[in-house]
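Shown here: the complex without one of its protein chains, the others still in place.
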Amino acid sequence: MTNEELISYLTGKFPEANIKLGSQYVEMTVKADDLHDTALQLRDSEEAAFDYVFCLTGVDYADNMGIIYHIESIKYRHLMVLKVRTADRLNPVIDTVSDVWITAKYHEREVYDLLGIHFNNHTDLRRLFLEDGWGFPLRKDYVDEIRIVER
Amino acid sequence: MSEIREVIINNDRLATDEYLVNMGPQHPSTHGVLRLLVRLEGEKVLNIQPHSGYIHSGIEKMCEAITYPQIIHLTDRMDYLSAHMNNEAVALCVEKALQVEVPDRVKYIRTIMDELARLASHQLWWCVFGMDLGALTTFFYGLRDRELILDIFEETCGARMTVSYNTPGGLMFDIHPNFQKRVKDFIKYFRTKLPEYDKLLSGNVILRERTEGIGHLSLNDAIAFGVTGPSGRASGFSCDVRKNQPYSAYPFVKFNEILDFRCDTLARYEVRIKEMYESLNIIEQLIDNIPEGDYAVKMKGVLKLPEGEFYQRVESARGEFGVFIISDGKKNPYRVKFRSPGFSNLFALNKMTKGHKIADLVAIMSTLDLIIPDIDR
Partner (left out) sequence: MDFYNFTSLTHSIHEGLAKSFSPFIATTIEWVLVGLAYLTFVALFGLFLVYAERKVCAAFQQRLGPMRVGKWGLLQTIADFIKLLMKELIMPRKADWFLYNLAPFIVIIASFLAIAVLPFAPGLQSLDFDIGVFYLTAVSSVGVIGVLLAGWSSNNKYSLIGAMRSGAQILSYELSVSLSLMTMVVFAGTMQFSAIVEGQRDAWFIFSGHIPAIIAFVVFLIAGTAETNRGPFDLAEAESELVAGFHTEYSGIKFALFFLSEYINLFIVSAVAATVFLGGWMPLHFGNFESFNHVMDFIPPVIWFFMKVLGVMFIIMWFKWTFPRLRVDQILTLEWKYLLPINLINILLMALVVLTKFHF
């Protein structure tokens, strides 16, 4: 599907979501509660078949946390960006999509490790790189005590 | 005696325990500081839990504090064997954001360097793969040839591994006058040496016995785990970014995406060997046709990206490498994410090794071609 077709397809399928064409890819923002369902539908639908997450990024926006999923369909070779924002910034919680896309399991662990976003229903939510009790370095208010990174 | 007999009869007292072995962080075959928590039953691997983070250097966090041209130098340190591809990804991403079109000369040189770096990386992989299987001689054969590529790198940009040759808008400096001749000499030389690799290792009965049917990773699993690069292509996963979303000079060259549908360790091995031939083909098509022109576009002193999100994928030596920049219009990025191939590949290891022997674990891990700083970043 081309980007235009994808937009019209997505608008038909997810009327509540905010869909627009970004600088490169189609971007769809969904509510945190709808995330898991949306992900499942995107993967399982015949026309879209988004089966491959190639990037999963957690971002600290000033007033909440966001997660950005770059997904691709291997069958049709189209890409899109799925975005979601948490309600709370200090204790962000979001549903996991690790049961939809297996690779998300490990990317979510990384996001949890570096940003402190908690994933509901995640089977193995442990820190990946850092020690327990380290803090969440990718948050914008992270205090770098040993001054590795100076701003 | 009666006691022993009792023990044998009461089988539960003779029941064997699982064996928990920490492979790494200092283990000869993890190639860096990776720790695998391996659960064994005798020689059989039951489960693997990778523990990483020993070399986590917070590159993504550091990137938030520095400018775009500076980021390029950090990407060298992630996957040091495909440093040039990582550089290129950042450069392309910034160029895309600023809507700068680089001259064809830059594209050609970048692609040639890409393929040289891929060759060097695959050569080193081949050395190490042989060594992990116990054939120590491969190490010297591979390094012998890799040295020549590194010499070319050194002459071109002064560095052998962490090249940092790209810069937003082009290259750091023009190629050395010798470049074309040296690359051509190398291709001629390496075409005679590649068959040696096959003679020494590929055709070996023991290697075939050790790898055939071992470490099966089905196509669906490869996609689900996001295993890309040669490892993914050996499972039939057509994931070559050079083919699917061509960048730099890849649209101008003819080459094949090497796919294999056997999904085992041998397939991953052969895909890499064939990719070396393919890389030679690509370089041969480009090396005589490098167009004249500037080696870089004149850029502003301080680069400020427009507000927005920019993503660039490139094919590094071990899979799909992605750079995701979120810019808020300042001179340094708001958030940078590197999608490293090794990270996704590592976690498929558990799936692939279940039920195999320890020796197979080493072989399978070797065919995933993990670079630990690439995983930890």
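When the chains are written out, they are named A and B in that same order, and each has its own residue count from 1.
Following the convention adopted for this analysis, a residue touches a chain if its C-beta (ideal position, glycine included) is under 8 Å from a C-beta of that chain, and two chains touch if they have at least 3 such contacts.
Fair warning: this is a prediction, and the values are worked out from it, not measured in the lab.
Undergrad: For the full complex, can you list every visible chain touched by the one that's not shown?
TA: Result for the missing chain's touching partners among shown chains: B.
Undergrad: Among B:200, B:219, B:259 or B:297, which one touches the chain that has been omitted from the display?
TA: B:200
Undergrad: One chain is left out of this view; which of B:108, B:126 or B:141 touches it in the full complex?
TA: Touches the omitted chain: B:141.
Undergrad: In the whole complex, what residues of chain B lie against the chain that is missing from view?
TA: These residues touch the chain not displayed: 19, 21, 27-29, 43, 130-137, 139-141, 144, 200-201, 204, 206-207, 209-210, 357-360, 362.
One rule holds in what follows: only the chains that are shown with their structure count from here on.
Undergrad: Compute the distance, rounded to whole Å, between the mean C-alpha positions of chain A and chain B.
TA: A distance of 25 Å separates the two centres.
Undergrad: For chain A, which residues count as touching chain B in their complex?
TA: Within the complex, chain A touches chain B at residues 22-25, 51-55, 57, 59-60, 68, 70, 74, 77, 81, 101-103, 105-107, 110, 114, 127-130, 137-138, 142, 148-151.
Undergrad: Write out the stretch or stretches of chain B touching chain A in their complex.
TA: Residues of chain B touching chain A: 52-53, 56, 58, 60-62, 64-65, 96-97, 221, 223-226, 228, 237-239, 244, 308-311, 313, 320, 322, 324, 326, 334-335, 337, 339, 343-344, 347, 376.
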